[in-house]
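Just one protein chain is left out here, and the rest sit where they should.
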Amino acid sequence: MIELPSLTAAEFRRLCDFLYRRTGIAVADNKRYYVERRVRDRMIATGTTSFAAYFVGLRGNADGEIEKFVNSFTVNETYFYREDQMLRCLSTELLHRAIAAKAGTGPLRIWSIPCSSGEEPYSIAIWLLENWPQVDDYDIEIVGSDIDTRILEEARSGIYGPRALMRLSPQVIAKYFEPLAEDRWRLIADLRQSVQFSQANVIEAAETRPHGRFDVIFCRNMLIYFDDASRRVAAENLYECLMPGGYICLSQTESMSRISPLFEVCRFADAVVYRRPIAGGHG
Amino acid sequence: MADAVRKRILIVDDASLVRLYYRSALEGAGFAIDEALNGLEALEKLLVASPDLLLVDVNMPKMDGFSFLKALRRQEGRASSTPALVMSTEAAPQDREAARAAGANFYLVKPVPQDILVDCAAMLCGLPR
Partner (left out) sequence: MPLIRKGSGPPASPASVDRDATMTALRAGTREERWDAARALAMFPEAAAALGEALSTEADQLVREAICTALVRINSADSVDAILPHLRSDDANLRTDALDALKAMPVAAQARFQSLLRDPDPDVRILGWDLVRETGSADATRRLAAILDAENEVNVCAAAIEALAEIGAAEALPALTRCAERFPDQPFLSFAAKAACERIGSQAPRPHD
């Protein structure tokens, strides 16, 4: 068994620069060991025996290596209350600010795109009911959208296995889910009806525009897979679907700045999020 | 420099070899180094870190050095007043003036020799020399 070399500091930085430029993923210094392991896995998978050789293939995106590397790097499993510090940021910081910025009196609108099998939008609903004191004071509309119609059907059904529920307390599960079978639970009807699901491709303005404007958008672990041109268009479409003063939330390791200076960066105790400027914007 | 009092410098430059050049000189002199490849990345890093000094290249994609400094100086918080050493290929007086107006504390013309870089960094970090 060949011992694969660990990355030198310079190689690690070079890889991080490339990741940041190409995908917007910003790797923290304390993640170095984690990254090294992913690189080792990919080197084995691609049959390369030096970092330099692997990096040539990664740079050239041989056999779609960039997506494979990013896939191995990001946690793709979806479950309820994933990255709950973002949910905490929503209820403690974002909502009251978005409300203050709103001109009209319409409902608070929150968009989860891509919503996949629904864990994220349903998590938002449950979290707000459990953690936002003003949840009864406002009309809240939660929309989940995805390009994949099959996954939307799954989302609408609201049926989940134990791994999806692993972060939820027994009390929350008992309150919002009904046991269906040995390893299956179903969200109660009220919760299932609290999220509206729709098909949308974030790159197509004709599909995003009809959704109207939102106060908060969750768009996590999707933009990192796009190339430059698609990211630009997606950023514009998302901007257009945000209220002035509204927020867009990416996942913790993603950087919106890689994509577009359309948004302002806002740092809160729990998360870094991005905001559509209220008036004028960058001139 | 002992670890506890090591001064930290954030290098903001699009070119990896320039960053490597500065890093090798400054690490050799005992500074701790962090890097950003343009002004936007630097602003994001400054949300979570407080270096003692910024080295800022003027010409970078996404957000150039002057725009970065202006945006930084407008912010609240400790990081917004971090001393900034600006590097530029332009040597005319009006370029120095423009740098000062954007919020630079010091201005050097590229390419910058390593010994001058280290002396300036030490001075701007308030270290005795």
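Annotations
Note that the chains take the letters A and B in the order they are written out, and that residue 1 is the start of every chain.
What we mean here is this: a contact is a pair of C-beta atoms (placed from the backbone, for glycine too) under 8 Å apart; a residue touches a chain by one contact, two chains touch by 3 or more.
Nothing here was measured: the structure is a model prediction, and the numbers come from that model.
Remark: the omitted chain is touched by one listed residue; of A:Asp29, A:Asp139 or A:Glu182 this is A:Asp139.
Looking at A:Arg82, A:Arg109 or A:Arg275, the residue that reaches the missing chain in the full complex is A:Arg109. Residues touching the missing chain, restricted to chain A, are 21, 48-50, 52-53, 55-56, 59-60, 107, 109, 125, 128-129, 135-143, 190-191, 193-196, 198, 205-206, 209-212, 227-229, 232-233, 236, 260-262, 281-283 (touch as defined at the top). Where chain B meets the omitted chain, the residues involved are 14-18, 20-21, 24, 59-64, 66-67, 89, 110-114.
Here is the rule we use: only the chains that are shown with their structure count from here on.
In this assembly, the C-alpha centroid of chain A lies 32 Å from the C-alpha centroid of chain B.
Residues 16, 20, 35, 37, 40-41, 43-44, 47-48, 62-63 of chain B touch chain A in their complex.
The part of chain A that touches chain B in the complex is made up of residues 10, 13-14, 17, 20-21, 26, 255, 257-258, 261, 265, 267, 272.
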